[in-house]
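Below you will find the structure I want to go over with you.
One protein chain is absent from this view; the other protein chains keep their places.
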Amino acid sequence: MYFASDNAGPAHPSIAEALIRANTGYAMPYGADVAMERVRARLREIFEAPEAAVYLVATGTAANSLALATLAQPWQQVFCSPVAHIYEDECNAPEFYMGAGKLFPVGEGDKIDPAALAAAMGDSAEISVHNAQPGPLSITQVTEKGRIYTCAEIAELSAIAARAGQPTHLDGARFANALVALNCSPAEMTWRAGVDAVSFGGTKNGCVGVEAVIFFDPAKAREFELRRKRGAHLFSKHRYLSAQMEAYLADDLWLDLARRSNARMRMLADGLRALGARFLQEPQANLAFASLPRLMHRRLQAAGAVYYLDGSVEGPDETPLQARFVCDWSLPEEEITRFLEIAAG
Amino acid sequence: MYFASDNAGPAHPSIAEALIRANTGYAMPYGADVAMERVRARLREIFEAPEAAVYLVATGTAANSLALATLAQPWQQVFCSPVAHIYEDECNAPEFYMGAGKLFPVGEGDKIDPAALAAAMGDSAEISVHNAQPGPLSITQVTEKGRIYTCAEIAELSAIAARAGQPTHLDGARFANALVALNCSPAEMTWRAGVDAVSFGGTKNGCVGVEAVIFFDPAKAREFELRRKRGAHLFSKHRYLSAQMEAYLADDLWLDLARRSNARMRMLADGLRALGARFLQEPQANLAFASLPRLMHRRLQAAGAVYYLDGSVEGPDETPLQARFVCDWSLPEEEITRFLEIAAG
Amino acid sequence: MYFASDNAGPAHPSIAEALIRANTGYAMPYGADVAMERVRARLREIFEAPEAAVYLVATGTAANSLALATLAQPWQQVFCSPVAHIYEDECNAPEFYMGAGKLFPVGEGDKIDPAALAAAMGDSAEISVHNAQPGPLSITQVTEKGRIYTCAEIAELSAIAARAGQPTHLDGARFANALVALNCSPAEMTWRAGVDAVSFGGTKNGCVGVEAVIFFDPAKAREFELRRKRGAHLFSKHRYLSAQMEAYLADDLWLDLARRSNARMRMLADGLRALGARFLQEPQANLAFASLPRLMHRRLQAAGAVYYLDGSVEGPDETPLQARFVCDWSLPEEEITRFLEIAAG
Partner (left out) sequence: MYFASDNAGPAHPSIAEALIRANTGYAMPYGADVAMERVRARLREIFEAPEAAVYLVATGTAANSLALATLAQPWQQVFCSPVAHIYEDECNAPEFYMGAGKLFPVGEGDKIDPAALAAAMGDSAEISVHNAQPGPLSITQVTEKGRIYTCAEIAELSAIAARAGQPTHLDGARFANALVALNCSPAEMTWRAGVDAVSFGGTKNGCVGVEAVIFFDPAKAREFELRRKRGAHLFSKHRYLSAQMEAYLADDLWLDLARRSNARMRMLADGLRALGARFLQEPQANLAFASLPRLMHRRLQAAGAVYYLDGSVEGPDETPLQARFVCDWSLPEEEITRFLEIAAG
């Protein structure tokens, strides 16, 4: 009964097996492997972006930090949600990669409000040399609170950035979960909505450790390659990153896995709602924040359920305590059933 | 007939299979996996260093850059060979991780000369605030030219650094190859010889992509952890790094693989010498620089042999041209035999 | 009628003349001049801090950035007001000098709220390696909105920082203006209230361009010196910084000038209040934010008064528009009288 994160489960067997299949003979190192050629072609096809620059790295923080550093200058600030992963959970990695840039937290919530963004980006005519200069917008899709921007919402935000002369980055650590929930195409959720660069997550959705970074305009491709090497993120035995991504994309596995984890969350959320849980916001993908009575939490914890609590389970039985639940692709339905039975008492 | 690098071969099957074995159920992320506990214990045992801080990263450049940044200050310079990997082949990654520190190339050769080092580190009484301040020493073992420092040589160099109040780092991307050639213990080649931190390579010697960083004094352990996260090198699904390293260390696989690649190089070198090749320096591990007649190179290239040439193969038949040869663990003996037959003409 | 800033007026004649007096013969460069010895001794005396490390730089941003960089680590965040000069007006200089650290804006106002600070610094037991780590507190005294922290307020905030193991920096670009308003001693406003390092401003209060940085604990003195040189802020002809600061401190000139500019602001504020102006907050030092009718602004602008407006003067005559007024030491009383007469219409 593990609901703590989607980075603690195993890789999908197809992906693990792909590593074994890749493990034969010599292969050109440092991204010159032929599998990378296929990955690049496939991602361009999936995104309907035949010119896109496509790279692989092993961690989501690397994908975000390198993408933002390539889009931004050190005297700029990146606009993001105050609960964005880049703002709260990367130990100043984006600032480090940007060469000491700044992240500006827009508004209060997990989804960036267009009016707040427009106000924060300001009137560039008034930006003096004393201020941090306006830089890129970074949107987190799925948000850290489990919500999803519609394509229209992304387009509205990216248009505000574009009016300030700035590009838009999409942190898609859970790209697939958002995509299947929206039932749109990758192009619709990205470049057609004004997104310039994407961190396309694999690790949380069934890979061992691989993320793609995609720039729809390849003008900065060489700069990204140099930044990746300088950041020590260029793998010598790159074929093992390529193999993962190739298997991830094959036969729509990436979409299947996301549908699976989203469905698990719906099953969990429906069950919890029936038990009276209140949700911070309606779960749309594979994570949710729900308030349950402390007594219920104590039963679940005693039975070995693993998830994050926003406080102590000690306290009056019926007082609510919020928790975060994440379902990964590998979570068995029976575990949810068992979890709900224990919760029901 | 692939002699271009030891990062283009496959992982040893035991290591690949370890990834599959690790691929089941949930595991604590970010280095809190139980396999990492075992890896830490095993490396402490191997190094006879029960207090050592032990970490895993996926690339050699990350290991070196993070280790040096943890030992150095941004206003210092790291002393190294002018052909060191950190100086020539990491696209300013050490400088980046050090926060804009400097690397000072000592002398001319691949092995650092003690007198040149003593002169370069200078009389710290004379170092003013205007100069880059003396920082750590970094020794590359095996050197980029294929030579090996004896334990006594390492001790002599580290003593010079220690007299200047500076620690010593050992870039052991080919740690095992040096160790088996010296026939000494890991402790003898490191902390007993005055080494403070080691980049302990796995990738070039049969892993998929894993390097350990070991600090014999754990005082800076927390700082390293923060630097690793900030550098985006902390893996969420860390178990797959642990699994590789665990399999690498099991049953002395790491030593067997190094013996194998060193032996392949001896076979190749003996064969080439018999054909009249001249060596830049006597090969001691698994790489060598040898001069062969251009005609011989042309025959080899035509037959599909892959290795780096230091110039064009065009030219008078008998004129010599230097080439670099590297043997990895997976290189079949028959390939060497075939290579030598073609070379012989 | 210049009320735009206290950095646009001239230096006090005593300070300018000190430059001339210093301009004779040879003097040791780079801070080894004998005048610096006297400055150091005098500041230690004024602050009742015989061990303090004392340095001079030429700009306030240099003083703040170098002080914070010396106190903080790159993976930390500095806690400050969201309208602090370091947050809004230094174009990422603090982040740059910190080696890509972060500034965390606490709460909403110009004065940091203790409860908000305690919440922001958090429970360090919960800080994981993923988060920016807690770093120093930086207090701006006088605030950017013209208010002053009492010594007790400073002590309360610094105690919160100390509980989190963090030092406190005081940005005293207008140190003297606060001090004379509080009528306390420099020691009371700083180290006795838990402040560890001070940017002690001279430029805004009658100097040509000089600020002192004072560390009450000299442990990091050498590090500061290296950071200053590395930041290109170590003057070769340092005597001209020393001469300014010496003249500034002589015969309590610094206090006289601050009393003068504060008094000018009181005169201006009293006059504006009599004309119906509303103040954002009661002016306590030499700057104020006041709302006046647009008609009044138009008259003043037409007459050549210079100050910052928070919007356009176009609009209905009686609608209020906020403006910022700053009085520097050199502002003649007659200019205020004339300004008020014009304002009165």
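A, B and C are the chain letters, set down in written order, and residue numbers restart from 1 in every chain.
Note that in this section contacts are C-beta pairs under 8 Å (C-beta built on N, C-alpha and C of every residue); 3 or more make two chains touch, one makes a residue touch a chain.
These numbers were taken from a predicted model, which means no experiment stands behind them.
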Tell me which of C:Phe47, C:Tyr87, C:Trp191 or C:Phe235 is the one touching the absent chain. C:Phe235
Filtering B:Lys102, B:Arg266, B:Arg298 or B:Arg338 for touch with the omitted chain leaves B:Lys102
Contacts from chain C to the absent chain lie at residues 2, 5, 7-11, 13, 16-17, 19-20, 23-29, 57-62, 65-66, 90-93, 96-97, 203-204, 208-209, 226, 229-237, 240, 306
In terms of residues, what is the contact footprint of the unshown chain on chain B? 74-77, 88-92, 95-96, 98-103, 105, 129-133
Residue positions on chain A contacting the omitted chain are 30, 73-75, 99-100, 129-130, 133, 223, 225-227, 229-230, 234
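Definition applied: only the chains that are shown with their structure count from here on.
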Please tell me the distance, in whole Å, between the geometric centres of chain A and chain B computed from their C-alpha atoms. 34
Counting only Cα atoms for the centres, state how far chain A is from chain C in Å. 41
Would you give the residues of chain C that are in contact with at least 2 other chains, written as numbers and ranges? 74-75, 99-100, 129-130, 133
